[in-house]
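All protein chains but one are shown at their positions in the complex.
Naming follows writing order (A, B and C), and every chain is counted from residue 1.
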Amino acid sequence: MSSALRIALIGTGRIGKVHAANIASCADTELVVVADPMAESAEDVVQRFGGRATEDALAALDRDLVDAVVVASPTPTHIELIGACIDRGIPVLSEKPIDLDMGRVEALRSRVERAVSAVAIGFNQRFDPAIAEVHRRVVAGEIGGIEQLAITSRDPGPPPAAYIAISGGIFRDMTIHDFDLARFFVGEIEEVTAVGSCLFDAGAREHDDFDTVAVTLKARTGAIVTITNSRHSSFGYDQRIEAFGSEGLLSVENVPASHVNVSNATHSGARGPVIEQFLERYANAYARELDAFVALVRKGESSSPTFNDGWAAQVVAEAAHQSARSGRTVRTDEVI
Amino acid sequence: MSSALRIALIGTGRIGKVHAANIASCADTELVVVADPMAESAEDVVQRFGGRATEDALAALDRDLVDAVVVASPTPTHIELIGACIDRGIPVLSEKPIDLDMGRVEALRSRVERAVSAVAIGFNQRFDPAIAEVHRRVVAGEIGGIEQLAITSRDPGPPPAAYIAISGGIFRDMTIHDFDLARFFVGEIEEVTAVGSCLFDAGAREHDDFDTVAVTLKARTGAIVTITNSRHSSFGYDQRIEAFGSEGLLSVENVPASHVNVSNATHSGARGPVIEQFLERYANAYARELDAFVALVRKGESSSPTFNDGWAAQVVAEAAHQSARSGRTVRTDEVI
Amino acid sequence: MSSALRIALIGTGRIGKVHAANIASCADTELVVVADPMAESAEDVVQRFGGRATEDALAALDRDLVDAVVVASPTPTHIELIGACIDRGIPVLSEKPIDLDMGRVEALRSRVERAVSAVAIGFNQRFDPAIAEVHRRVVAGEIGGIEQLAITSRDPGPPPAAYIAISGGIFRDMTIHDFDLARFFVGEIEEVTAVGSCLFDAGAREHDDFDTVAVTLKARTGAIVTITNSRHSSFGYDQRIEAFGSEGLLSVENVPASHVNVSNATHSGARGPVIEQFLERYANAYARELDAFVALVRKGESSSPTFNDGWAAQVVAEAAHQSARSGRTVRTDEVI
Partner (left out) sequence: MSSALRIALIGTGRIGKVHAANIASCADTELVVVADPMAESAEDVVQRFGGRATEDALAALDRDLVDAVVVASPTPTHIELIGACIDRGIPVLSEKPIDLDMGRVEALRSRVERAVSAVAIGFNQRFDPAIAEVHRRVVAGEIGGIEQLAITSRDPGPPPAAYIAISGGIFRDMTIHDFDLARFFVGEIEEVTAVGSCLFDAGAREHDDFDTVAVTLKARTGAIVTITNSRHSSFGYDQRIEAFGSEGLLSVENVPASHVNVSNATHSGARGPVIEQFLERYANAYARELDAFVALVRKGESSSPTFNDGWAAQVVAEAAHQSARSGRTVRTDEVI
């Protein structure tokens, strides 16, 4: 494998296209297969980024022709595709969540543990330069042990009602990223307390979901994590983290869409709105996620979130889902 | 009452001295009595700010000589002093909390409801210029309805263990300010979920208290409030609020101790630490609190927090105390 | 002089009133005489801050009754009043400028050099907490030697045309503060280059003055100072300084009128306008200026700007005035 890693991409939706562009522009990867049941979409990606198009993902997973797989297809297909990669011994990077059914995730888990090839889960936010920098500085001891972690995540606007219907609910769909970040910073989570409201989104109301939530996690270390989510934000994609330790506070601020300030009769130091779309906000994160996956495949380096990370974040999501509905703190070991 | 309001100050500890200075410098108030069982302390205040000193607070409450009373004595004396003021028909501004025993607070409550003279409770943070500005702009509709409120409050360092022993615990002593602010912004609170850890303070550990907590409140409106407290902060007194509404986010930032920035090989735009002491941070707030109390006495204006506000914040504190120990959401109507 | 310093205040205009309030509230000073030819104005100050009123300033300068004098009367009276204080051996703090006629300033200068009592000039900005902090940190070597200094000073709006008529022009009236700050930070100034425009103010145009100027100073050390002035500013009183040294940049930012930020569909991190009035912006500076003067009188401490500082700043102003009209760099030794 001294030449570029031959990668098969499965799924060519919004995130699939991001992966395709990154695979094409990374010096160490080559896009060889693009699979999507919608032939036209696969063809379009092939035109722009190379490889050959196919409608049959499973048939494309040939270990002689493919060195690694990136799965960006709809959630219900993940289990089968990850399983097929394991069977063939091909390393795979799969988008989250693994599956909405915890039983199916559990079943796959034991197969992954025995697998010889790597399985990575696409929690790209770990690779955001600012978040990664905070993590690195925390690990280096700059602020002492983390005592509190505050994560704010608000989307520009709610998804379509049809999406909410199949999303598994806000905790499994949106907060899942924050659950992974919580584990990234404070380790294993023991207790989960979630509160939700439905204040503005008809789609959420229709499907008995929340559009506004707060989740409190207690880690094994005693550290307390506070997560705040909203399905809308008038000022753009609101993505902030504060790690509070005994020696200081490290925080990731929102990324302003421009570096121009204005002062006038009504404002001082005003900037334009923050970056609005997650693809733009986390563009670097997706690229670095791919780099980490390549390093995993090439050298066995382990900065990629593992299948176990994917499973553990879903356990927290499950507990949050139960907590918000039962009005009590749910221990993660209750839902395993 | 065309001349200055004659005020009796009861208690000359740290906060009592702040009130004394404000009473002396306010054009519309005059310090006429300073009561403290520690005669020396009362004398010292009289030397600096005027009035006569006494060790007997109750004897000083003479309606012919005193137009209003400010109570800054230890918590266990509040009930009796407020009651005495009511009996004599003298308006009173009392420091919080009313009492650590909710039964005694309840008992006083019905007397206050029938009282002819005003009772105000010293939640000074409502009068902080920045917090008051956010409230005014929220009321004016600038950000639409509040959907989420995040309050961060961290003290520079923990109090002595002896103080914790009699404080009633962190929720009744420290978070109580945040509970009042929560009600100030989102109205009545229905559900309270609290999580606590004891991570660094031996005094808290000794008295079975927390030094690190997170509380989630759900208001009758559905708005969700997140409160984060710590008994220490390496970078000074950390006091921030974010009000998130459908149309925008209004936030109160920490107040830096200076307006000097430095950029060098390791930092850009760095300032020195934030203002460290609550007396300095909220100096304006105490002065405006007194102004509001004067307006209440003079004209019946109602911006001062009422006895009912004091009671309601304590109900939330009570619920938080129970929630953190039971691991379940506690409704405020359970503890009334 | 173990009791409070007995101070005579001469002049009760806008700045005179600031001094009166500070003299009254400082524990170590007492206002004993208030002189103003407008008897009513003097009486009004006496009512609020104490002392006795008089219309005759010179008669009030009795060394047995007065320990120190603060001069805040119109510029043309400064020379005579400072001279009278010297003759009587009474320390004096005089507002700037000393006089618009450099010949008269020179004449007084030799008298001041032989005087036994102190003469201080009211360049209050040196005492602004942020400016003083930058100076202290520069002196401590934090940023190495200063290589460039940038001063931005813009007033909220132009003064009345009648004031401009007698002001001596923008350099002698407004930039004079910046010239003093320049000397405070980089020492003696050797070369002055000034450029001016009249862009918006009819009063300035009428009196052949500028409303918009830039001045470049070269210090004996080789450091280069850039001063930017405007007679108006839509966003409030614009007062900033940047000291650039080999090891870093220290800057004084504008002071926002509130600590509230707003983020919405058009802005992120926007604050309200900056503090608008110089009396409010430099309130602390005036109080500390008085403290320094008291220390000068009491202990001979020398942090107050001296008569020589006042003279030297006016020399720079004179050079700037000539430079802007001649289109060439003017050396300060040409105008002495």
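Throughout what follows, a contact is a pair of C-beta atoms (placed from the backbone, for glycine too) under 8 Å apart; a residue touches a chain by one contact, two chains touch by 3 or more.
Please read all numbers here as calculations on a predicted model, not as lab measurements.
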Seminar exercise, completed: Among listed residues B:R52, B:R88, B:R111 or B:R271, the absent chain is touched only by B:R271
Problem set entry | Omitted-chain contact residue, chosen from C:V34, C:V213, C:L296 or C:V316 | C:V213
Exercise. Which of A:V116, A:V139 or A:V260 touches the chain that is not shown?
Worked result: A:V260
Seminar exercise, completed: From C:R88, C:H207 or C:H232, the answer for touching the chain not displayed is C:H232
For this session: Write the list of subunit A residues that the hidden chain touches.
Result: 129-130, 133-134, 137, 142-143, 247-255, 258-265
Seminar exercise, completed: For subunit C, residues touching the missing partner are 143, 145, 147-148, 150, 152, 154, 191, 193, 195-200, 212-214, 216, 218, 222-224, 226, 228, 230, 232, 234-235, 238, 244, 246-249, 327-329
For this session: List the residues of subunit B that touch the chain left out of this view.
Result: 234-236, 254, 256, 263-274
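The rule we apply is simple: only the chains that are shown with their structure count from here on.
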Problem set entry | Copies subunit A and subunit B touch via same or different residues, half shared test | same
For this session: Give, as an integer number of Å, the spacing between the C-alpha centres of subunit B and subunit A.
Result: 41
For this session: Identify all positions of subunit A at which a residue touches two or more other chains, and write them in rising order.
Result: 234-235
